[in-house]
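Just one protein chain is left out here, and the rest sit where they should.
Every chain is named by a letter (A, B and C) in the order it is written, and numbering of its residues begins at 1.
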Amino acid sequence: MNLLGLYNYWIYIFLLVVGLYAVFVKGNYVKRMIGLGIFQSAVFLLFISMDKVEGGTGPIFRGVPTEGQLFANPLPQVLILTAIVVGIAVTSLGLAIAIRIREEYGSVEEADTRRMDDQS
Amino acid sequence: MTNQFLLLVAIAIPLIGAVVTALSGHNRNLRDSLMVGGATLGFIAVLSLLPSVLDGSVLAVNLVTMMPGLSIAFAIEPLGMVFALVASGLWILTSVYAIGYMRGAQEKHQTRFFACFSIAIFAALGIAFAENMLTLFIFYEVLSVSTYPLVAHKGNEEAKRGARIYLGLLIGTSIGLMLPAMLVTWHLTGTLDFQSGGILQDNVSRGVGAVLLLLYMFGIGKAALMPFHRWLPSAMVAPTPVSALLHAVAVVKAGVFTVLKVSIYLFGLDYLESLWSSDLIMWVAAFTLLAASIVALQKTNLKARLAYSTVSQLSYITLGAMLASELSIVGGGLHIVMHAFGKITLFFCAGAIYVAAHKTEIHEMDGLARKMPITMGAFLLGALSVIGAPPLGGFWSKWNLMLGAADAQHSIMIAVFLISTLLNIAYLLPPVIRAFLLKPADGAQSKPGIEEAPLFCLVPLTLTAIGTFVLFFVADPIRGFIGTIFGSVM
Amino acid sequence: MMTLYDQLPVLVVVLPLFLAPLVATLPSRGKLPWLVATITTALTFAISISLVTQVLETGSLTYLLGNWPIPFGIGLYIGPFSAMMALIISGASLAGLIVSASAMDNEVPAEHQSLLYSCWLLAMSGLIGIVITGDAFNVFVFMEISSLASYVMVANGPTRQGLTASFKYLVTGTMGATFYLIGVGYLYMMTGTLNMADMAVRLEDVSDTLPVIVAGGFLILGLAMKAALFPMHAWMPNAYQFAPSAVAVFFAACSTKVALYVMLRFQFQILTPNLGNHLELLNALIMTLSVIGFIAGSLIAIFSDNLKRLLGYSSVAQLGYIVLAISLGTSAGISAAIIHTFNHAIMKAALFAAVAAMVLRFGSSKIEDLAGVGKQMPLTMLGFALAGLSLIGVPLTAGFISKWYLIQAVLESGTLGILLTLLILTSSLMAVIYIWKVIEIAYFQPARQELPPGRREAPAPVLIVLWALVLANFWFGIDPELVLSLARSEAVNLMGVGK
Partner (left out) sequence: MMTFFGFFTLTMVAVVAVATVVSSNLFVASMWFGIFSLLMASNFFILDAADVALTEAAVGAGVSTVLFMGALSLTADKESIRQGRRLLPIVVVAVVGLVLLIATLEQPRLGDPLAPVHQHVAPWYIEKTPEYINIPNIVTAILASFRGYDTMGEVLVIFTAGIGVLSVLSFKPKKRASISSEELGQAIRGLQHHAVLRVVGKLLIPVLLLFGLLVQFHGKYSPGGGFSAGALFAAAIMLYGILEGADRSAKAMPQKVMINLAALGCTIYTGVGVACMLLGHHFLDYNALWTDPQIAQYYGILMVEFGVGLTVTAVLIMIFNAIANRATY
C-alpha cells in the first residue's frame, strides 16, 4: 500500500508528460489545445488526489455530523472547480482563434502559418 | 549678479546660442551675426569669472543631487579656467572662420551645423567647470553626440562611416571603460568629487587603483591614446572648421583635460606615482607620441597629417600627467593652450587652402605661397609653435614637460620629447618649404596675383597665428596661474 | 462600520471589475465604451495613488475579504511594492487608453471596441488583483483573468499575425499558469494552506524537502514563462508587435512585470528561508538565464528591422536586468529590481506611445519606413530619442538610476560582480547601438514618404501622454526619492534588513 498510495501521483505525472509532449511537438493548433487540456486535467488529478481521506466521505453533511466523522478535504475540490472553468475558458478561446487562423491562412498547421508570416 | 549665477550663465550662453541659431535659421545673416555675438558674449562671461579665481576664492554651484555622492555640480579651478578661456576664446574665431568657410564652400544644413557647433562649446565649458566626475562624464557624452552631426555633415557614405567610427569609439570607450571605473570608484569611496590630493589613496588598494587608472586612461577615448586613436583620422571627413574645433578646441582638449583632472583630483600625484600602471601608461603615451608622428610622415593629405600630429601632441599631455610631477602637470596644462593655438592655425590654413585653391594634398602645394602669402605665413608660425621653437608659445610647454621629466627621474622621456620634436619638423615643415621655395608645378593655369581665402577665413587665422607668437611672452603668468593648483606659485 | 477609505484596498480591483461587464454591453459605435473605460481607469489610478501614500505613511495594508479570518478566507496584502505596481498598472493603462483615443480607430473596427475596452478593464483589474492579493491561489485566478483578456486584445490586432501571436501567447501563458498552479499545489500539499504569509511560516517544518524544492522550481519556471524570461520569451515580441499599438503601450509597461512581482514575492517571502542550500542552485540558474537573456535580447534587438519588435526584444533584455537583481538574493538586489521595474515601465510606455504615433501616421513600424520621421514628426521623435536615452541609462534619466543601483547591487558580490558589471555595460552599449540606429535613420536620412501637411505631428492626446512620460523619466532621474523609499521599505519587509 505504501508505494501504491502514490499511484495517483504517478498517473498525474504521466498525464502531465503526455500533455506537455503534445503541446510541444504537435504542429496542429487544435491538437495542441487537446494536449493543453490533458495537461490541465493532470493538475486536476494532482489536487483531487490530495483531498482523499482514508475512510472519509464526501464533504457533505448528511444528518447531524457525528464525532470523529471523517470528511474529504473540501478545499482542493473548490480550487479544481475553479480550475476546470479556467480550462474550458482557455480551450474555447484557443479554438476560436484557431478557427480564425484557418480562415486567414487556410491552414491550422503551425509550419504553414509560420512560413506565410515569414514571407510577409 | 552673484558669481554663482554668472558661472551658470557662462555655461548656458552657448546652449542659448544654439537655440537662437536654430530659430533664426531662415535668415542666415541674422543667424550668423547672432552666433558671433553669442560667442563674444560667452567669452566675456567666462573672462568675468577670472578675477574671482585669481584671488583664490572657491566658486561652486550644486545643481541637483540625485543620490548621496552623485550630483551635477560646477566649480572653477585654475586648470578648468584656462581650458574654458581657450575654448570660449577660440570659439569666436572659429565661428567667424566657419561662416566664411561654409559660405565659401556652399555647404548645406548650415543651421544644423552651427547649432551643433554651439552645443559642442556648451559641452566643453561644462567639462571645464565640472566639479565631479559624473558631471564631467555627462558633458563628455554630450560633446561626443553633439559633434556627430558635424562629422557626418557631408552626408555621403564615407562621411557616415567616418562618423560611426568616431562616435562608436568615443561612446564605446567611455561607457565600456570609463563608466565602470567611475562605478567602482563610487562603490569604494562613496564620492566622485574632484578633491585636491585625490580621493582614492586612502581607501583603495594599490592593485585596484592601478586597474582603475588603466580603465580611466584608455576610457578617455578623446585623449586618443593608442590603440583608441582611430576616431581622430576618421573624423577628417568633416568640414575644416569642425576639424579645427575637434582638434584644437573642444574635443581632444576635453580629452586631455579629463586626463589631467583625473590624475590630479581623483588619484593625486603621489598615489599616481606609486601605481605600476602609471609607468605602463607613460610608455604607451611615449609610443603613441612617436608612432603617430611616424605615421604622420607618410600621410600626403594635409588634414590627415595634421590629424596624426594631433594624436602625437595629445600624448605629450598624457605623458606629462603620468610623469606625476608638478612641473610636468603644469607643462601639460600649458600645452593645452599652446597646442590649441598652433593647431587651430594650421587647420584654419588647411581650410583656407581648400576654399581658395581647392587643394588638399601636400604635393599640390608647390609655390602656393605666391598665391596665398598670408595663409602660408600663418601656417609657418603655427607649425613652428607646434614644433616648439622659440619665440613661439609651443616652446614653453615642451620646456616644462622636459623639466618635469627630469624632475620625475624619467630622463629617457626627455629623449622621447626631443626625437618627436625632430619628427615634428620633418612632417610639418615640408608643406611650408614646398609652398615658399618650389615653383608651381602646373605653370599653365597659375596666373600671377594674390588669391587669398575670403576675409572671414583670413582674419581668424592671422589672429591665431599672432596668438602663438604673443603666447611666448605671456606664458609665464599662465604657468603661474596653473601652478596655483599645487598652492605654490612657481 | 467601514469608511470608503478602509475599502480602498479592495476597491482598486473591484471598481474596474464591476464596470468591465457593463462596458461590454454598451453600444459599440461612438466613443462611449472608451469614455467609461478611461474614467474607470482614471479613478483606479487615483485610488492607487492614495494607496501609495497610505503605505508610505502607515506601512503595509491588509484587507479581509468577506471578513473571514486568514488563512481560512482570502486576505489582500498591500506592501510598498504592491502599491507601486498598482500605480504602474493603472497608470500604464490610463496612458494606453488616452493613446487609443486616437490610435485605436484605424486598427480595430468600431463594432469590436466595446468588447475590446471591456477586456482592457478586465486585464487591468486582473493584473492589479495579482499584485494586491496575499493568497497563492487567488494569484492564479486573477492571472487567468488578465491573461485571457490579453490574449483577446492581441488577437484583435490589425494584421492576421495578431492571431498566431495570440495563440502562441495563449499556449505559453496557459502552460506558465499551470506550472505555477502545480507549484502552489505542492506547497499546499506540504503546508495545508494557501495564504502566502502563512505558507512561509508553516514551511519551516518541512523546509528543504523534495516537494518543496520541486514547488520552487515549478513556481519560478511558470512565472518565468509569464514574464518572458529568456528562453521562454518567444511569445512576447510577437505579442507586442502585432497587438494594437495602444494596447502595446499598456502591456509593455506592466504585463510581464507582474509575473516578476510574484516571482520576487515567492523568492524572498517563501522560498529563500525554506530551500536551504538548494537556494544557491536556484539563484545560480536564474542568474545564468537572466544574463543570457539580456545579452541575447539586446543582440536580437540590434538586428530587428521592426521598431515594435526591436522594443520588444529590448524589453526581454531589460527584464533580464530585473531578474538578475532578484537572483542576487540581497536586499540591495531587491531594491534594484523594484527601482528598475518602475523606471522601465515609464521608459517603455513612452517609447511605445511614440511608436503608436508613428504607426498612426506612417501605417508601418518598419524602421526603414520611418526614415526622416525626425523632420516630419519632430516632437514625437524627440520624445522617442529622450526616452531612448533613459533606456540606455544616460545620467539625469530614470534609466541611469536603475543601472546605477543594479550595478552597485551586483558589485557587492565580489569578482563575479565585476564580470556581471561588464556584461551589463556591454548590453547597455548594445542599447546605444539599437537606439542610435533608429535615431540615425530618423534624423539623417531623407524621408521615404512625405506626410500630408495636416497630418504630420502626432495627435495632441498622444503627444501629451508621450511627453508626460518623458518628463517623468527625467523627473525620476533627478529626484528618485519616491521610488527609492518604496524600494527600501519593501526590501526591509522582505529581508528584515534595510539598506
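By our rule, a contact is a pair of C-beta atoms (placed from the backbone, for glycine too) under 8 Å apart; a residue touches a chain by one contact, two chains touch by 3 or more.
Owing to the predicted nature of the structure, the values given are computational and were not obtained by experimental measurement.
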* Touched by the hidden chain, restricted to displayed chains -> A, C
* To do: Taking the full complex into account, find the residue in C:T41, C:T191, C:N238 or C:Q318 that is in contact with the omitted chain.
  => C:T191
* Structure fact -> Across the whole complex, the chain not displayed is touched by subunit C residues 1-2, 7, 10-11, 14, 17-18, 20-22, 24-25, 63-68, 71-74, 109, 111-112, 115-116, 118-119, 122, 129, 137-138, 141-142, 144-145, 148-149, 151-152, 155-156, 163, 186, 188-194, 202, 206, 209-211, 213-214, 217
* Structure fact -> Per the touch rule stated above, subunit A touches the missing chain via residues 1-2, 4-11, 13-22, 24-31, 33-35, 37-38, 41, 44-45, 48-62, 65, 70-82, 84-93, 95-100, 102-104, 106-111
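Everything that follows uses one rule, which is that only the chains that are shown with their structure count from here on.
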* Mind having a look at which chain is the central one, using mean CA positions? => C
* Report the inter-chain centroid distance for subunit A and subunit B in whole angstrom, where each centroid is the mean of the CA atoms. => 70
* Tell me, which parts of subunit B touch subunit C in their complex? -> 64, 66-67, 70, 72, 134, 137-138, 141, 149, 152, 155, 160, 167, 171-172, 175-176, 179-180, 183-184, 186-187
* Structure fact -> So, in the complex, the side of subunit C touching subunit A is made of residues 137, 141, 144, 148, 151-152, 155, 160-161, 163-164, 166-167, 170-171, 174-175, 177-178, 181-182, 185, 188-189, 194
* Asked: Which of the residues in subunit C come into contact with subunit B in the complex?
  -> 394-396, 400-401, 404, 407-408, 411, 418, 421-422, 425-426, 428-429, 432, 436, 444, 477-480
